[in-house]
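Excluded from the complex is one protein chain; the other protein chains are retained at their positions.
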Amino acid sequence: GYGRFGLMYNDMPAAGVSKTNITSRLRLQIDATTESDAGVTFGARARIQQTNGGAGTGINGVRFYAKAGGLEVGVGNIIGAFEGMDGQYPIDLGLTGLSYNYTAYGVGGADAYSSAGAGASLTNGVEVIYTVGDFKAHISASDTNSRVAGAFAYSFNGYTAAIGYQDSTALTDTEWTATFGGKIAQFGFNIGYAQAYNGFERWTLAGSYDVSDALNIEAYYANDTNTAFADEDSYGIDFNYDLGGGASFRGGVEKIFTGATQADLGVRFNF
Amino acid sequence: GYGRFGLMYNDMPAAGVSKTNITSRLRLQIDATTESDAGVTFGARARIQQTNGGAGTGINGVRFYAKAGGLEVGVGNIIGAFEGMDGQYPIDLGLTGLSYNYTAYGVGGADAYSSAGAGASLTNGVEVIYTVGDFKAHISASDTNSRVAGAFAYSFNGYTAAIGYQDSTALTDTEWTATFGGKIAQFGFNIGYAQAYNGFERWTLAGSYDVSDALNIEAYYANDTNTAFADEDSYGIDFNYDLGGGASFRGGVEKIFTGATQADLGVRFNF
Partner (left out) sequence: GYGRFGLMYNDMPAAGVSKTNITSRLRLQIDATTESDAGVTFGARARIQQTNGGAGTGINGVRFYAKAGGLEVGVGNIIGAFEGMDGQYPIDLGLTGLSYNYTAYGVGGADAYSSAGAGASLTNGVEVIYTVGDFKAHISASDTNSRVAGAFAYSFNGYTAAIGYQDSTALTDTEWTATFGGKIAQFGFNIGYAQAYNGFERWTLAGSYDVSDALNIEAYYANDTNTAFADEDSYGIDFNYDLGGGASFRGGVEKIFTGATQADLGVRFNF
């Protein structure tokens, strides 16, 4: 798991809330596995995730899986084909990830692992992931809006192209998405696109630059046609400085679709 | 602890629920103990048990105990004299145990360890267990219906006979119960009887057969005179196939007292 703590700034806070507040999270990860005589690994992953100000927090919905060679079957609080697709999280902005406006498929809904809730374990979530060489396929389904989603990724010469399609009964769910990214020397880049059943589209462009062994900078620009948003575009930049021992000093600032500017700064440490 | 996941079928589901659903459970067991200079073991047992669709689940009521030689005193979320009595759980049907209609004392109420709740720790639960040679005595008490229950078991030549009596202020609690069982070569058998203060009676007959080192089959027939049930009888059969490494493939089918037919199938793994 990991811990992180620091400051979070938002220039459009809810009524009665300060613009600057302490932010923190502790994530305890529980991985329990065994291996059968035939070489099948059976496992379960659960988390206890405590956010700043929370108390009495227990474990989230569990993802169970069976894995053999390149084939994995998962049930419960599944990852989801879109959530697990290459290029959807090209960067991790600042200390907390901030808005995730840079995640293309976020233009609409899809099944995703819930670190604090039950996720698709409430709705018969099931998924199959198959990896062979440079090719990866991921199909997931749940009773939430009768979702069935598939994602396919192919890597070549350090680049990865991925495409995903989802069948759903909800207009607010994502219909399809595609990404393309890679790394050239110290430069990383990724472009993403997604469209929801209601016709809203999101474009994302993200880049990263390794200034030195310890210092990394990331930035993004995203455009979303969702008419509920105040702004069509969102953009931000961050830095991550490695302190060694699994600890890093991190911070980011961004202007998001709602029109708000937010920033964070602090320390994250793995254990 | 253990994890299990698979499918559960019920031909009389609640309104709006499918007949077939994913079933899963993760049980994390926490055992904390120390030993005094005089050789007394002090300990606590607690569980975090997450069922399919659950989230935010914390630890259950704790059972504390002190143990020396054959004598054990427990308080809190106690096991209970009936729950801990030999022959009450002669089989463990299918993946999930299914109905537990084959547990004789279940004709009425009694104190039992609660894996997800507080159990008798809410009501001053306390118990004493004494084991000497082939003889075992277990007395438990709580403020729930002023229950005081005692169970006594004796083993001889591979057979075990047990009898239990409970004093209670509730008509729906179990008054007395008796079991007899054993194993002859690959065949196991058990008969059980229990009567509640309201006069309802339950008979159970359970058997098991080891087909091979890896494959085991279990079956039961039970009869309950409780007039709230649609049917007087319940019966079922299952199989357990050992996959090695603490994992097993399991499934069962049964017709229960409510008149419903239910079945499960899946994998269980210990860790």
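Some observations on this one:
Letters A and B name the chains as they come in the text, with residue numbers starting at 1 for each one.
Everything that follows uses one rule, which is that contacts are C-beta pairs under 8 Å (C-beta built on N, C-alpha and C of every residue); 3 or more make two chains touch, one makes a residue touch a chain.
For clarity, every value in this text was computed on a predicted model and none was experimentally measured.
Check B:V40, B:A137, B:I217 or B:I237 against the missing chain and you find that the one touching it is B:V40.
Contact with the undisplayed chain is limited, among B:V62, B:A170 or B:I191, to B:V62. Residue-level contact of chain B with the missing chain is found at 30, 32-38, 40, 42-44, 46, 56-62, 64, 66, 75-76, 114, 116-119, 121-122, 124-126, 143. The chain not shown here touches chain A at positions 1, 3, 5, 18, 21-22, 24, 26, 28, 48, 50, 52-59, 243-247, 267, 269-271.
Heads up, the rule we're going with is that only the chains that are shown with their structure count from here on.
For the pair chain A and chain B, the distance between C-alpha centroids works out to 42 Å.
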